[in-house]
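Removed: one protein chain of the complex. Kept in place: all other protein chains.
For clarity, chains are labelled A and B in written order, and residue numbers in each chain start from 1.
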Amino acid sequence: MKKIFLFALCITSLWSCRKDNSGFDGPSIKEMFGPFKMEEDFKASRDSVDFGNGETVLFTARFNKAIAWRITVTGQTSHAKKIITGLSKTIDTPAGIWNGSTTIFPMFRIENCVAVLSLDGVADSFQVATKIKSIKVNTGLVIADFENGFDPAWTKFVQTGADMDFNIKNDGYAPQGVKYLNMAGTVNWDWLIGMIDYPASAYGGGKTLPLPSNPDQVYFNCLIYGVPNTNESLVLFQFKEDEHATGNIDPNTNDEYDLQIHVNWTGWKLISVRYSDLPYLNNGQPAVPKGNNQHNPDKIGKISMLELADPSNGFASCKIDYLIFTSSPLEP
Amino acid sequence: MDKLKLPVLLLFLTLQVNALHAQQRHTIEIVGGARSIISNNNIKVRDSVPDTTTIKRNTGGYALIDLGVDVRPNKYVEILGMFRIRNDYGGFWGSGVSFDVRQLWLKGIIGNVVRYQVGDLNLKQTPFTLYNHHADRIDSLPAIFNLQNEIISYEKFYMDNTWRQQGVNVDFGLNFSKILKEIDFTGYMTRLNGTNFVTIPDRLMSGASVNIIQSRHVNFGYNGFWVFDVKGTVPDSSLYNNSVNTINLGYVTDFRNNMRLDCKAEFGWSKSVWSKDVDASQLKDYFIHAYATLNLPKQNLDFTLGYLNVGPDFRSIGAQSKDINYAAAPNYYNYYTNKQIARPLSVFDVVRNENIYNTSVSSNLMPSNPVYNNVLPYGLATFNIQGGYAKINYTYPEGIAVNFEEYVLSEIRGQGTNSLKLFTQSKLLAQFEINKLAHFSKRLKVNLGANYQTTWRSSDAAIEDVALNSLQFHAGIEFEFIKKMDLLLGFVGLFNKGNDFIPVRNSYSKVEYFEKVNYDLSQNYSGAGIRFRFLSDRIYLCALYQFNTYTDKQNTNPSYNLDQFALIFNMTF
Partner (left out) sequence: MIRLLKYPVMTGLIIFSNLCIYAQKPDTIKAQDTIRHENLKPVSTTGNFPKKALAALKQFNISGYYRFVTNYRHLDNAYPNLENNKNNIFVGDDSQIQQFMLNINGSLVKNTFFGCDLYMWTPMTGLGMVENVKGLNLGITLYGTYSSPYGDFTVRTGGINWYALTPFTFQTNKGYNRYSIFERNPWDPNTKTLDGRYASFYHAGAINQDERWGQQAFQGIIFEATNLPKGFSGVIMYGKTQLNGGLSPVPNTSFGGKIREDYGQNFISLNTFNSTAYFDSTERYRYGFNVITAEFRNVIGKFQIRGEVGAGRTFFQDLTTTWGEAVSLKLFTPIADKVPTELHVYRISPKVINSSSAIINTSGQGYINPNSDAPQPVLPAIESTMVPIGQLTNNRQGFDLNTEFNISKIKFSVGYSNSMELEKISSKITYWHPINSLVLAHFWRWDFPSHVGPYNNLSKIYRTVYETLNLTNIDPLTKLPLDEKYFNNIEINAKYTGKLFNRDYYIYYLGQYSSAQNFLAAFTVFTEKALLRTYYHQLEFYYVISPSFIWANYFGYERIIANYQTETDKVSRRPKNQTGYSIATGCDIRLSKGAGLYFRQRWMNYHDSSFENDKYNGFETTVEIKIFF
């Protein structure tokens, strides 16, 4: 019996170890399921913001209970939108920070904006105004934003099909800046509608692109617009490495990695892909690259961008803008 | 001497051949099994608007083979590689075929002392360190349902309470002649997830158990369990660390008339840390679990009294991972009604749908489902709970086993209020092997079981009140009406009524929100079938029909019926 008593004593001695449990976990149920009350008004930390210099806007508010909330910032000129959502009792840093990025394209411009706060189950909405003095700057290597037209160093090939339109446009559709590239036409004998080669020499004069060597830290991004009610386009990017920096890329001894995009959506969409995730495609199927079989973004000698479509389908069309390499997925 | 030459030479050659033969016989063996299932399923949605969208009947199935090559190059090493070849029902001429590696491991003994295994492991420690509690599975399930439940266990590598891991395990024992009898040591290290080189670091899980047997009466031990992110596998990231350290004690003493008192206890501490995240607070807490069992062999009775206290911040992902992932898509009538809303899971899924079951432990605290367990959703490792329990176990040697247990528990810290929830669980399981009682050879087994759970909270503010009652009961019969051929019948009922608040937690398991739920659910699941056993119980052919009704009187989700006719030909060990 003595041993059993000692046994029990040994265990019960732990009681004193626990911290105070007088509080409770989570938000108060009484508050949560009671009536809603705005305890602190919805505010923006700035009435004008210089995103280009790294400034941000902090939206704040406080409620009497945790609640699902949604802030929609709309550009009054561009109609770009940024949507921020959360479920909390307060809106504060970091959830309430807007760095100038866009959720629904086009991107924001220098313009007036209105931020609207809507709350789950609450009929009222709240709004504040802010003004963009300079837009967000994305750090990276811009391959093409088409703002300055075609670079003479690029090589363009367009098939002689029907209704061909492989031109830079300025018609209000651009998601970034004011211009974008339109790629459209009917080529009923071949998949290729048109293509552009972006040689490394166009970006600093070297034989390879000035990118980091770690393929896990290089992201390729672009914005593509799927035109409603047209046939599916296939946008193919070929990243051709010049492993020996000869300036003359032999496809039989160098790696090529490919990004094939089926444009099966409507409107602008951001494509972001890590360079190390790209496969080599042979006739659309993954295959073993022909060079050193290693992703070397710093050895990319040329990027070919091809607009393809099934020849039996007829007319195909899509738009493209803002081809950029970044160190993390682009937050436009 | 020369006369002996030839016989000796012949004998020597014979021995050589025998030795070679023996070596060949054991060098490579093939292990594995096979299974074929064809099922025909039917759903009837009891919605106000007739459902003309959901596929009414659903046929499916597959045949698969697991082929393991068991190689033993010498008596100290064994390697197993197992392929899975699967052919979906309806796939002709090569379509619907998949090939997978099901398991691969190497094991052996170093110096006749240390046993090791590398590769796939099935690991278990104690209920508070690494343990698959199967908290929501129905105990003593009737055979008509258990056949498919066992297939889930096979598919997910559940061996009682183990979790499937990949890594290395070593164990060895020390034997003593004085003071201590022996010490057993087990240690392992596995990888929970690999890094993506950007945001997700390598996460490793390791553990060690030292069990010391002092004598026939006294044993004690230490168990350590650690999950940690490997620094430097991603740039500048918050690193997670969960450690659990426990001590287990055991004391056995005998009384007169062969009575025996078996006291066991485990207590310990846990700590969960996210190194950089400002939102994450460090969680530290302890637990105590102790029980004593009085064994009365003459009366065929065992009495157990236990005490359980698991702190609100006690976190042990090895013991608090659930086998059922309620957020997973069942891949079986995922959506229903004309609006194609997500179909709520039913007992039918819990019993037979392997798609909602996990193979390995989860790094995040998995959500529980009050419909299936509202008292101990994480088994004994359920946190924020304290109280006691009693068990009575009666085992008649000739075919009767009855087990009754009663848990009375309460929260330690309130959830959204200072008022605490109180829980009770009353569970009765009984099995009668009537053929043994009546002394006839053909199998006639009856299973009965019930589990009644209550959750109750009373507060000054009525809105905080909780009252949720759940009753699950089942009955089953196995009757061998022709040699090796069994008639199987079974029924499972599950009823939930009342309200509760389900905590919605963030990735640090901190409560952010409460979802208010009201239940008035009733589920009936019945089945009948005929099974033929080929020599072993695990090699059988079974034709079965199961019928399930899910009735939501609150109409939160439209009610539905599911039924299934299935043919299962199973060959596994």
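Definition applied: a contact is a pair of C-beta atoms (placed from the backbone, for glycine too) under 8 Å apart; a residue touches a chain by one contact, two chains touch by 3 or more.
Remember, predicted model here, so these are calculated numbers, not experimental data.
Asks: Which residue from B:Val49, B:Val101 or B:Leu174 sits in contact with the chain not drawn here?
Replies: B:Leu174
Asks: Which of B:Gln125, B:Ser270, B:Thr337 or B:Asn353 touches the chain that is not shown?
Replies: The single option touching the absent chain is B:Gln125.
Asks: On subunit A, what residues meet the omitted chain?
Replies: Interface with the chain not displayed, on the subunit A side: 282, 285-288.
Asks: Counting contacts across the full complex, list the positions on subunit B that touch the omitted chain.
Replies: Subunit B touches the missing chain through residues 26, 29-36, 38, 40, 52-60, 63-65, 67-68, 70, 72, 75-76, 78, 80, 85-97, 99, 107-109, 112-115, 117, 121-126, 159-160, 162, 169, 171-180, 182, 184, 186, 188, 209, 211, 223, 482-484, 532, 534-536, 539, 541, 567, 569, 571, 573.
One rule holds for everything that comes next: only the chains that are shown with their structure count from here on.
Asks: Taking the mean of the CA coordinates per chain, how far is subunit A from subunit B in Å?
Replies: 42
Asks: Show which residues of subunit A lie in contact with subunit B when the two form their complex.
Replies: 3-4, 7-8, 10-12, 14, 17-19, 21-30, 32-34, 66, 87-88, 216-217, 274, 328
Asks: Would you mind writing out the residues of subunit B in touch with subunit A in their complex?
Replies: 197-198, 249, 251, 253, 261, 263, 265, 267, 269, 284-286, 288, 290, 292, 311-313, 384, 412-418, 461, 463-464, 501, 503, 510-514, 516
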